[in-house]
Every structure is written in structure tokens, then in C-alpha cells.
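Below is one structure, written out as C-alpha cells, with a few remarks after it.
And now, chain A:
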Amino acid sequence: MIPLNWLVALSAIVFTIGVVGVLVRRNALVIFMSVELMLNAANLAFVAFANHMKSLDGQIFVFFVMTVAAAEVAIGLAIIVHLFRLRETVFVDEIHLLKG
Partner candidate 1 sequence: MLPIPYLTVLVFFPLVAAVLVAVLPQRFERSARAWATLAAAIEFVASLPLWSRLTPSAPGFQFEENLAWIPSIGARYHLGVDGISALLALLTTLMTFIAVLSAWTSVERRSREFYAMLLALEAGMLGTFFCLDLLLFYVFWEAMLIPMYLLIGVWGGQRRIYAAVKFFLYTMAGSVLMLVAILSLFQMQRQFTGVPSFDLTSFYAMPIAPTLQLWYFLAFAFAFAIKVPMWPVHTWLPDAHVEAPTAGSVILAAVLLKMGSYGFVRFAMPMFPNALAVCTPTIAWISIIGIVYGAVVAMVQPDLKKLVAYSSVSHMGFCMLGLMAMNAQGFAGSMMTMLSHGVSTGALFLLVGVIYERRHTRAIADFGGLWKVMPVFSAIFLVVTLSSIGLPGTNGFVGEFLVLLGAFMTKFSWAAVAATGVILSACYMLWMFQRVVFGPIVHEENRGLGDLTLRERLVFAPLLLLIFWMGFMPQPFLDRMQPALDRTLELTHQRAERSAALVERAPGIRLVSAPSGDGGSRP
Partner candidate 2 sequence: MNASLLAWIPGLPLAAVLVNLLLGDRLGKKGTAWLACGAVVAAFALALRAVLQLAALPEHERHLSEVAWTWMRVGTFSVDVAFLLDPLSAVMVLVVTGVGSLIHIYATGYMSHDPSFRRFFLYLNLFMFAMLTLVLADNYLLLFVGWEGVGLCSYLLIGFWYERPSAAEAGKKAFIVNRIGDFGFMLGAFMLVTATGSLQFDRVFSAAPHVFTAAGVTLATLLMFLGATGKSAQIPLFTWLPDAMEGPTPVSALIHAATMVTAGVYMLARSHVLFELAPATMQVVAVIGAATALMAATIGLAQNDIKRVLAYSTVSQLGYMFMACGVGAFGAGIFHVMTHAFFKALLFLGAGSVIHAMSDEQYMRRMGGLSSRLPFTHGTMAVATLAIAGVPFLAGFFSKDEILHAAWASGHKGIWLAGIVGACLTAFYMTRLYVLTFRGPSRLSHEAEHHLHESPPSMIVPLVVLAVLSVVGGYVGMPFQQGGNAFETWLHPVLSAGGHAAHHEVSRGVEWLLILLSVGVALLGIVLSLRSYLWNPATATALQTRFAGLHRLLVNKYWVDEVYDAVLVRPFVGISEWMWRFWDAKVVDGLVNGVGTTLEGGSAILKLFQNGYVGTYALFITLGVIALFLHFLR
């Protein structure tokens, strides 16, 4: 049996990599991928605890997370496409009109 600590550690590591990806990269798509990574890290933790607690709720929750992720990716990519059409760029730091 895989010890729970490792699983949670792994999930933390992947989550952190996702966060770094979001902070560091300029390309909207890569940021998007990093967000997916963070989501999956969370899913991993869910499954780990579901397995540890021997209850299915965790897994069902992951299932829901996935559907939401799917919807989110669809909308996100649509926005990026539309953004590209308007601004000819995908780099996040060039789009900063909406400010105080």
C-alpha cells in the first residue's frame, strides 16, 4: 500500500510546479496548462484520501472536478482565441488595459 504521506507530498510538489508555471510563463496557454496541473494535483490528493478512507466520495468529487475542468478549458481557450484575434498576441503581460 502506498503511504499517504508520499501521495500528499507528490500532490504538493505538482501543485507548486503548477503555481510556478502560472507565475513564470508569459504565454497564456502555458499558464493554462499549469492551471490544469494544479487541478490534477488536487485530484491526486482527493483520490489518495479516498483510497485511504476507503470511501468513494473522493473519487466522485474528482469526477466532478474533471467536468468543471473540461468546461473551464473550453471557455479559456475560446477567450484566448478571441484575444489573439483582437491583440495578435498571446503574451499575458501585453494585455493590461483593464487597470485602475
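FYI, a residue touches a chain if its C-beta (ideal position, glycine included) is under 8 Å from a C-beta of that chain, and two chains touch if they have at least 3 such contacts; residues count from 1.
As a selection rule, all candidates are chains of the complex that A comes from, given by their letters.
Owing to the predicted nature of the structure, the values given are computational and were not obtained by experimental measurement.
**Student:** Which single candidate from 1 or 2 touches chain A in this complex?
**Tutor:** Every other option belongs but stays apart; chain A touches 2.
**Student:** Spell out the residues on chain A that touch candidate 2 in their complex, using ranges where they run on.
**Tutor:** By the definition above, chain A touches candidate 2 via 19, 22-23, 31, 92-93, 95-100.
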